[in-house]
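With one protein chain held back, the other chains of the complex are shown just where they sit.
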Amino acid sequence: MKAVRLHEYHQLPVVEDVPEPTIQGPLDVIVKIGGAGVCRTDLHIVEGQWAEAMGVALPYTIGHENAGWVHEVGAAVTNVAVGDTVILHPTPTCGLCLPCRAGNDMHCVDSSFPGLSTDGGMAEYLLTSARACVKLAPETRPEDVAALADAGITAYHAVRKAIPLLYPGTTCVVIGAGGLGHIGIQCLAALTATRIIVVDRNPDALKLAEQLGANQTVEADGSQVETVMGLTDGVGATVVLDFVAEQGAEQDGFAMTAPGGSYYVIGYGGTLTIPTLDIISTERNIIGNIVGTYNDLAELMVLAQAGKVTLHTKTYPLDAAVDAINDLDAGKVRGRAILVP
Amino acid sequence: MKAVRLHEYHQLPVVEDVPEPTIQGPLDVIVKIGGAGVCRTDLHIVEGQWAEAMGVALPYTIGHENAGWVHEVGAAVTNVAVGDTVILHPTPTCGLCLPCRAGNDMHCVDSSFPGLSTDGGMAEYLLTSARACVKLAPETRPEDVAALADAGITAYHAVRKAIPLLYPGTTCVVIGAGGLGHIGIQCLAALTATRIIVVDRNPDALKLAEQLGANQTVEADGSQVETVMGLTDGVGATVVLDFVAEQGAEQDGFAMTAPGGSYYVIGYGGTLTIPTLDIISTERNIIGNIVGTYNDLAELMVLAQAGKVTLHTKTYPLDAAVDAINDLDAGKVRGRAILVP
Amino acid sequence: MKAVRLHEYHQLPVVEDVPEPTIQGPLDVIVKIGGAGVCRTDLHIVEGQWAEAMGVALPYTIGHENAGWVHEVGAAVTNVAVGDTVILHPTPTCGLCLPCRAGNDMHCVDSSFPGLSTDGGMAEYLLTSARACVKLAPETRPEDVAALADAGITAYHAVRKAIPLLYPGTTCVVIGAGGLGHIGIQCLAALTATRIIVVDRNPDALKLAEQLGANQTVEADGSQVETVMGLTDGVGATVVLDFVAEQGAEQDGFAMTAPGGSYYVIGYGGTLTIPTLDIISTERNIIGNIVGTYNDLAELMVLAQAGKVTLHTKTYPLDAAVDAINDLDAGKVRGRAILVP
Partner (left out) sequence: MKAVRLHEYHQLPVVEDVPEPTIQGPLDVIVKIGGAGVCRTDLHIVEGQWAEAMGVALPYTIGHENAGWVHEVGAAVTNVAVGDTVILHPTPTCGLCLPCRAGNDMHCVDSSFPGLSTDGGMAEYLLTSARACVKLAPETRPEDVAALADAGITAYHAVRKAIPLLYPGTTCVVIGAGGLGHIGIQCLAALTATRIIVVDRNPDALKLAEQLGANQTVEADGSQVETVMGLTDGVGATVVLDFVAEQGAEQDGFAMTAPGGSYYVIGYGGTLTIPTLDIISTERNIIGNIVGTYNDLAELMVLAQAGKVTLHTKTYPLDAAVDAINDLDAGKVRGRAILVP
């Protein structure tokens, strides 16, 4: 089958023929890929940023945002059958450790991360696990939803954790209305009645944000903290969801957070520098967020299939994977690039 | 009456005669002080660290950790009567703003802070509010419990917030077994079955920690992070309660926190510097804490009156306030110094 | 001033002249009534059903669902000023007991209930407390929102408690789309993405329910339990909100609840009869609900002022109070009858 393989860090991956994966264990599932998202993390993989953390041997197949159809199942698989349309949780988990038994898939002590730590989904077929498969309505087109498998679950997970804080009368600031942020805004609008203020550098992103449910938008032109404070009577926002968390956004985000409020870090790349006095004097929290649970993804798919969360995507044939990667790197992709084998 | 008055920053306060306070409003309460704690914050007040934040006019009476007996009440006071033994929440609140209506006294938009922003309790009498009074068993000696009014409520508030995270099998690290920490350890032992690991520089503090319920103690000799990681199979603690949060403890505290865990900042003085990648990759939280609610204090007094939280104190006559302050500054106070008018 | 006074149980109240109320205590507020809702509970009061529980001396003024403008305030009132438009929490609370200090106004140990235990709001002026006043946008017409003061807060309170259970993919059954229910449906639609199934005997009520956000409606024709089970794959609903809870609805409601689910009792009049085996074998909960907190009302007003919750009302002049009561009793009121002095 064809697959997008990384042979060397700092060099673009290539599309080449590799053997199809085979069922190894009783809970294994092979999925015929219908859509594989191209993510900024793929650029970082090529740059070698994940080399040490993941320790994967080159060459391998990238692609960690996948949806498709079940092609073959192991002996103990009961939740999906051959032919089912599925979207895949990014990290197949062991199902037996205490975090798994509490539903906290992202803290599984023995999970893999296809596309980062093992062969991923930019290919015709992907080996995954029954535990990663969320079954979809049969008519769902995988290419339409694939981006929810990673960008979507991450945004949803953060929003879901914040819901109890976001009762009517509160304000939620969203920093960054890009890949993750534009999903987060839709989740907020579907699941809360909070006032949504979106901050972004890009006026087009702000326009999209308004269409998706933002009540107010703020251009990040240097005065964004001041503007948000003004919009909130000098108090700040109950919750700040920071989908950027680099290049100063992380300091802005904490500064915009109201006393007793919570600053959710979802993006990454920057460094927070905060006097502990500022944390305690106003009792503010800084909340980490990573991917999400299996059920987060299942719930997000309910929203998606009800039309409450939609994605802007641009498809490429699998053979054009390098074009998609180059386009993303060059800022030429509106929404999400999706490879369709 | 006699009162401990600060006339100028960077000079010690003096004990002098001032008029007794009088009832001004319908919810006012005048308390005859039976015990007033001397706190490290009083040293910081003298040093002028709070001058700007509080904007109090000098001279004024310090003392923010008070207990005594109700001496006089305003027309609308119904919860306490003259003669009642009471301990005082540190910040009389308005009772009408949304945070007050949710029980979040520490986020009241119109509270005062006697001893910091108005005349405090190192005096024979203190003007406070019905909303600050927690009624005690009549035989309670105010000098025995006064330190719970500020050190106690702060430690209890943080522990209470952490309880849902501290189920059996978890580990809680306590950094600092001093004034607040030694109360926090007792609260943890009374309210959870978590494993308690206490980190402190002072071997005597660690001995006390063991008596109060610590399961393990770790001397902060430079290898404390490594030691805690070793004690937790390399994972770290589910919760870290940092009663120090300066001089590097704040970086240690976050480093000792397990994936998915929470680092509670209670002390202050240092600066956290953390890459946002480290926050998201392990989904760790940093939780602010400040004083506590009225009900926190009421609950803590239940623990105290049941003998589950006890204090080590050293009493001084009110006239010897300066001695107490000097002793505290010189590290000569075991437990808490309490002024008894 | 004119007031609607009950002189004897089982006889209709009369509109007559009484002295205007006067400020008695420092937190008292006198409100010029702009709208007073007529509630089924008023019929029950006339029937004497509340005589024993409330022990009020006749004659007195009824009306427990009120909005208007602040007319006069006591010396310690800081949250509202003369001229402010306000809606009134139904039970002015003491503000000093432990439930009040936790924000649980409905469990205050020393509250009053104007219209049931003291003079109410079917009058030109009402004596209430600063603690009952929620300030509104000045242009709000009290007659448009008065019904939120009791019917609204009760529906909102139940929905808000259920939110954490109502994530995407769940089903919520609403029994009864009348006064409270039609507000509950709007709150569910504004605050969750759950599937909403509404059950009612009245086809018109079901039509309204659809307009307000119901995903499916079920006529209560005797087969409603079966129908709901069919709509939920035989599992039942995660949450059932029962705004009727009499005449068999209460048994239906529990029967429609899924394993691990919760049945919220909001209406009253019936009697639940349930084997404890049925409670434990499926781990179902029965949740009581009464009025709500002050903050519940404040939050609901945010929804109302954003147009997310609207009311169908029919106004009557205060002089026509008896007509309104008779119309309600005769089933001639669409939505809520509101008296306008």
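We call the chains A, B and C, going by the order they appear; numbering starts again at 1 in every chain.
The definition used in the following text is that a residue touches a chain if its C-beta (ideal position, glycine included) is under 8 Å from a C-beta of that chain, and two chains touch if they have at least 3 such contacts.
This structure is a prediction, so every number in the text was calculated from the model and none was measured.
J.: Thinking of the complex as a whole, which visible chains are touched by the chain that is not shown?
T.: Taking every chain of the complex into account, the missing one touches A, B, C.
J.: Hey, which of B:40, B:141, B:207 or B:308 is the one touching the hidden chain?
T.: For the chain that is not drawn, the touching residue is B:308.
J.: Of the residues B:199, B:220 or B:300, which one touches the chain left out of the display?
T.: That would be B:300, which touches the missing chain.
J.: Looking at C:19, C:138 or C:275, which makes contact with the chain not pictured?
T.: Of these options, the touching residue for the absent chain is C:275.
J.: Provide the residue numbers of chain A that touch the chain removed from this figure.
T.: Output for chain A: 25-27, 75-76, 78-79, 94-98, 101-103, 105, 110, 130-131, 293-295, 298.
J.: Suppose we count only contacts with the excluded chain; which residues of chain B make the list?
T.: Touching the chain left out of view, chain B contributes residues 160, 163-164, 167-169, 190-193, 298-300, 302-303, 306, 308.
J.: Residues on chain C that touch the omitted chain in the whole complex?
T.: Counting over the whole complex, chain C touches the hidden chain at residues 98-99, 104, 106-107, 169, 245-246, 250, 259-260, 265-277, 279-290.
We take it that only the chains that are shown with their structure count from here on.
J.: Indicate the whole-number Å distance between the mean C-alpha point of chain B and the mean C-alpha point of chain C.
T.: So the centroids are 41 Å from each other.
J.: Multi-chain contacts only, two chains or more: what residues does chain A have there?
T.: 169
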